[in-house]
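Here the complex is missing one protein chain, while the rest keep their positions.
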Amino acid sequence: MSDNQKPIVEEREHVVIKFAGDSGDGMQFTGIRFSETSAMMGNEVSTFPDYPAEIRAPKGTVGGVSGFQIHIGSSDVITPGDEADVLVALNPAALKANLRWVKKGGTIIVDVDTFTPKNLEKAGWDTDPLHNGLTHEHQLIAAPITSLTKEAVKDLNVDHATALQSRNMFALGIVYWLFHRDLKFTEEYLEKKFKNKHEIAELNRLVLNAGYNYAMNIQLSRTYVIKQAKLEPGKYRYINGNTATAWGLLAAAEKAGLQLFLGSYPITPASEILQEMEARRDLDVIAFQAEDEIAGIVSTIGASFAGKLAATSTSGPGLALKSEALNLAVMLELPIVVIDVQRGGPSTGLPTKPEQSDLLQVLWGRNGESPIVVLAASTPDNCFYYAYLSAKIALEHMTPVVLLTDGYLANGSKPWKIPNLDTLPHIKPNIIKAGELKEYQPYERIPGTFVRRWAIAGTPGYEHVIGGLEKEAVTGHVSYDPENHEHMVIERENKVKEVQKDIPLLEVDGDSEGDLLVIGWGSSYGHIVTAVHELRNEGYKVSHAHFHFINPLPSNTEEVFSKFNKILVAEMNRGQFFRYLRSEYPQFDYRKHTKVQGIPFTVSELKEAIKKNLED
Amino acid sequence: MSDNQKPIVEEREHVVIKFAGDSGDGMQFTGIRFSETSAMMGNEVSTFPDYPAEIRAPKGTVGGVSGFQIHIGSSDVITPGDEADVLVALNPAALKANLRWVKKGGTIIVDVDTFTPKNLEKAGWDTDPLHNGLTHEHQLIAAPITSLTKEAVKDLNVDHATALQSRNMFALGIVYWLFHRDLKFTEEYLEKKFKNKHEIAELNRLVLNAGYNYAMNIQLSRTYVIKQAKLEPGKYRYINGNTATAWGLLAAAEKAGLQLFLGSYPITPASEILQEMEARRDLDVIAFQAEDEIAGIVSTIGASFAGKLAATSTSGPGLALKSEALNLAVMLELPIVVIDVQRGGPSTGLPTKPEQSDLLQVLWGRNGESPIVVLAASTPDNCFYYAYLSAKIALEHMTPVVLLTDGYLANGSKPWKIPNLDTLPHIKPNIIKAGELKEYQPYERIPGTFVRRWAIAGTPGYEHVIGGLEKEAVTGHVSYDPENHEHMVIERENKVKEVQKDIPLLEVDGDSEGDLLVIGWGSSYGHIVTAVHELRNEGYKVSHAHFHFINPLPSNTEEVFSKFNKILVAEMNRGQFFRYLRSEYPQFDYRKHTKVQGIPFTVSELKEAIKKNLED
Amino acid sequence: MATTSNTPKYTFKDFHSGQQVRWCPGCGDIAILRAVQTAFAKMGIPKEKFVVVSGIGCSSRFPYYMATYGIHSIHGRAGALATGIKLANPDLSVWQVTGDGDALAIGGNHFIHEIRRNIDVNILLFNNKIYGLTKGQYSPTTPKGFKTKTSPYGTIEDPFNPGELAIGSGATFFARSIYSNMNLSVDILLEAQKHKGTSVVEFLQTCVIFNKNAYDYLTKGPDKENNFIIVKHGEPMIFGKNKDMGLILDENSNIKVVKIGENGITEKDILVHDAHRPDPILHYQLAALQHPVVFGVIRSVRKETYDEALYRQIEEVKQASKYHSLEELLNSGNTWEVK
Partner (left out) sequence: MATTSNTPKYTFKDFHSGQQVRWCPGCGDIAILRAVQTAFAKMGIPKEKFVVVSGIGCSSRFPYYMATYGIHSIHGRAGALATGIKLANPDLSVWQVTGDGDALAIGGNHFIHEIRRNIDVNILLFNNKIYGLTKGQYSPTTPKGFKTKTSPYGTIEDPFNPGELAIGSGATFFARSIYSNMNLSVDILLEAQKHKGTSVVEFLQTCVIFNKNAYDYLTKGPDKENNFIIVKHGEPMIFGKNKDMGLILDENSNIKVVKIGENGITEKDILVHDAHRPDPILHYQLAALQHPVVFGVIRSVRKETYDEALYRQIEEVKQASKYHSLEELLNSGNTWEVK
């Protein structure tokens, strides 16, 4: 650190910051404050929290570290970033867990007070890293955060423990100074949040400012400014994937003129969807916490029969349990939406980590020929849109629809331009009103779409019984007739195929022909886009197409593929979409890049993989 | 019918006979007697029963008809046959239901007493078929079976209803005469079966002889002799697929030196496996009827942990329910055998009808990357062998194995040469005995096979805990480490791949290269073999390969395929194996012939399909 | 649910679906079907408001024969289905038909939770003590020692008593009838409909094929009336072919059968049935009684139902809420303008 010198102000397009500390240190809270301030100051932002699997993992150990990563920039911020420019580590364990992810030359802020021999041992450091070369590669800010925090609040009447709980605010203050951020947004937030606990608000405010002032005083060698992003004008808010999913369903219910029903059982990382829906009694939502996943989906089927927009939410193990009943919905041809927030498998696997390994289960994990519609969201905010579309397709095509998201989307958040509900596509559920028809035939299909009509229980004149046995075409009576069975199997298949007409074409990002097309689906979107853009900037010829519609596939898929020599499918599993595509269009030269580590791709590994495939 | 003339005695290689009547008419019993007599007289036999879906479907209606079809011949009897040479129809409904399946020129035997206007109406005949051209195309034997049966037993002291219950014996007598069969086997059987009900034995014997004599007296224009088959010498018995499956597991337990455990829940068409196991308390089997399918498989996992050869049996909907727990077994790497007796889907579908549509569910219907071993039996009797092999692979490779059969195999039966247990391959479960190792590491793998060792609960010194969370390699401790996860995912995959070394190569029936290779798996075996043989006899160049090992595929699969221009996959679904093969080896020109009607292929439709594919 | 005054007048025939009944001749299900159709006709509820759901089993074919809305679903799940329908539209009259296997084996969990939550659904449990549809395996109500297809040497487990299980799960209504008593069945069905909350009605139902003698002691022979009692709220618990037997509580609080006129016992000593007492102990004992078997409405107490509470809470929350539209929700919290 050089004295008596104005710091260099680096102008940057992108910066990645990671806050890390013990689970109890408030890192999530800190991270969200920083993200909000940045968004409000006009940056693009993408974030990702990273919790330990235990509720309260042992303090001071690497297993107990909780982190929050934020990527801010002026454009193209679609991933939370690979490596951090700035790491805040509130104890030795946090440093241990995250050091390998800090860029060479990046800034590391530590609470030097916590680097006691005992803590170093708990964290698994053999020697004190602060005295051991860290400063050669990084800008180290070894701040006595604990003691300065105590100092800052000594005039307030708060106990020791409470005072120390605001250490995160000190760190945040340092970072705000480092990035030329305005404190006002956070101060306003604190005031609102603690409006009945004035003392706490004041405490946090004092410590925040102490951190800020500290940073100003120690005369850092380098600070950063990030240009404002060119965001579409409008009103923005933060949203994470689970909330966006829930709200997408709310929007669909409103646009379809139906009440929303959700029948679910809690499971990580999908629980927040149920939680949000339970809270939405204020908007007339019927949310039902069932005794298990089976009751979750079966009650959903019941609600659909009774005329609701009915949905259920879960993760992989829960989806496995729901398969028998999902198949019933296929047979009944009732509209339901199933949200699968994927996590690491098999079995209980890595319950808090993202993975894309439920794809084949969703496509084919049911007895018999059981076609359903499958969609996949790709960013936290577009969960809103794809949840909305899932509901639209279910209601208009009388079919179950599964929407795939994952733990990465569910917990990640993005600034989101609040949509105007009027601009969303119309939803016309296929309901048949009392009196419209002389005679109702439950399995009569509308020509051209294969869709049957929905006579809601309670409608006079359309009394009818449906069930899981094979049904005679048109009448829906039980039928064991061989030809009828085959006919119905094909009609159910055709009905799902027809959905193709309602979904957008596959778009190519980059040249629409060339040597290599990178294919992705789901949450890897941001990483792939970034990798491909960077490579194109570096002069490589590579394009990208991202699938949001898994079944049916967009109608131009084959045509798009045919313009490329090689197709590289990148996914966070062992090649499930790769297998599916190859079974659909075997004629192309597919390659795969896979990763099953419970963590997202990094941009750099993707770039490597792409370059390698361009070469051979 | 020509008078005063000896009947023509037709010498035949093959004849197909179908017995049909009301559910209560004893058609299954009759069919089995005829089959047994034929087998004992030296013919090859293949049979298939065909029940109504209801327990007691309404009498006299087409829905209530119960049938039993038998194919006898001197060689190559591997299907129950497409069309019948002889149909026995005990009432108008039975005729109505089966007439379309009788060969032109075949013989039809009816109980003319039942052709009353009321019965004709119930059966849905507009006019009486007996007076309506039936004799132009067929040899009609319009026997007054009801009245002659009454007449035959009038000296016995039995009531009307009991007397009429033996009408089936009258019909059987006619057929015995028609085929030059010996009555003695059936008479002996009756004596043994009714040894405490002498009256009933006598009743049946009288009626059987009355039918036989009746046929002799009416001087039929044509009778049949079938040459003796050239069966391998040995001791034979009848066996159906479900019994064979159960016994295959019994044999495996014996050869592995382990007790057998079965945890199941009844479901059509798999219930008989559980029933057989419950009866086998006499052979030390622990059979447990659980409260549902989930408890069925989970108790099986428990029994495996406690050191049993543990299995569970079910059908498609039950398999769907088991998927979450099957995935646990994948993660625990414990040996279990899962029997899936497939039936028509989706959902409850066609519960009594065969279909091959659980293939993809079995391969991929679980969350996460969850590889398991999958086998498929192809004839009622080889269910024994494949059940045996399933257990062997499970025990030796520490993996769940799913054996696919279906309703057609389960209920169909074949004469079966009783195996000498000594000649079955050895089974060496991977158990580690007390004292063998200093320290037991549950997830240490044996080099070369990736198999972990099995320390059975109760063994001193190897206490350990396993679970559904991802585990650290070697130690098995819970691990959230990214690289470890990927490592374990790949090790589980490799372990299953290694099974390939223990399974036989794919064999080609016919030339090992050529224009067209027909591919099948499971119960379509007999029909495909027959179709391909007939075509080859007719001069077509076509070969056949049948898969009994679905995952992993035999190691020479790609090589075998590469010798043919076209590959026709025939299966009773919408192309699931086709999809799987294409996703594995996309380079070949696959075609498909599918049927989803809840009934097997016919040889003639297969021949059509093959010829068509040979042409284009 | 609404019973409007201008509901058409029905007879049981109005509830025939026209589908051919596929149960075995003599099956108890047939008689219960008639009882249900008869009762439905008397309820004053418009036909389209009835929803009849079931799982899988012989008994679960029931919805096909009813000219109402209905779903024949999957094995064991009727309870969850009924729950979803009732919560989605409390104005519907929801009837769940289920067998002893469907409700108590695979469906046991939904059964106890539905009862605990007190969902306003009517559960008709057809107890033939066997799996009929799959051709004769034992069920969770099969008596210990009974030989069936899956217990060729006799079962080795004691059965559930559905009444005990239901009350142990918090049942507000439990009644028992038998297929052979049409009047009793109709009366109980009408009571079940009137009861707000989960009504559990156990029907003893004969399976003539796989368990045909199960209920002979209740339906055949000169002494059959000594083997059961029909209880009525407010009336003394007297029974027997001579109406001279009664129930009392002994010194250990156990139910005891006594003879009126013997040992100084008079009618006054006989327990009077109180179906409405909130504490369930005596109802539990009556439901558990093996001899005599107790028929009639054993327990019927009023408690807020889940569906009532749900809609009450939705209303309360809406009143108190900050947001009154989705738009307001979307725009709530921290937002900012980009220009």
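Read from first to last, the chains carry the letters A, B and C; within each, the first residue is number 1.
By definition in this document, contacts are C-beta pairs under 8 Å (C-beta built on N, C-alpha and C of every residue); 3 or more make two chains touch, one makes a residue touch a chain.
This is a predicted model, so every value here is computed, not measured.
Residue C:108 is the one among C:28, C:70 or C:108 that touches the chain missing from this view. The residue from B:156, B:421, B:474 or B:505 that touches the chain not shown here is B:421. Only one residue from B:71, B:308 or B:343 touches the chain missing from this view: B:308.
Checked against the hidden chain, the listed residues B:201, B:298, B:350 or B:569 yield one contact partner: B:298. Check B:151, B:182 or B:284 against the missing chain and you find that the one touching it is B:284. Across A:178, A:267 or A:469, the residue that sits in touch with the chain not pictured is A:267. Counting over the whole complex, subunit A has residues 54-58, 63, 265-268, 271, 274-275, 278-279, 281, 287, 289, 291-293, 317, 347-348 touching the chain that is not drawn.
If you put the missing chain back, the residues of subunit C touching it would be 105-109, 112-113, 116-118, 140, 153-154, 156-160, 164-170, 249, 252-254, 279, 281-282, 284-285, 303, 306, 309-310, 313, 316-317. Within subunit B, the residues in touch with the undisplayed chain are 36, 39-40, 42, 189, 231-238, 247, 250-251, 254, 259, 261, 263, 280-284, 286, 288, 290-292, 294-295, 298-303, 305-308, 310, 324-325, 328, 332, 417-419, 421, 457-469, 477-478.
The definition used in the following text is that only the chains that are shown with their structure count from here on.
Averaged C-alpha coordinates give centres for subunit B and subunit C that are 40 Å from one another. Averaged Cα coordinates give subunit A a centre that lies 47 Å from the centre of subunit B. Subunit A and subunit C have Cα centroids separated by 45 Å. Counting only residues that touch two or more partner chains, subunit B has 63, 317, 347-348. Shared contact sites, meaning residues of subunit C that touch two or more other chains, fall at 56, 74.
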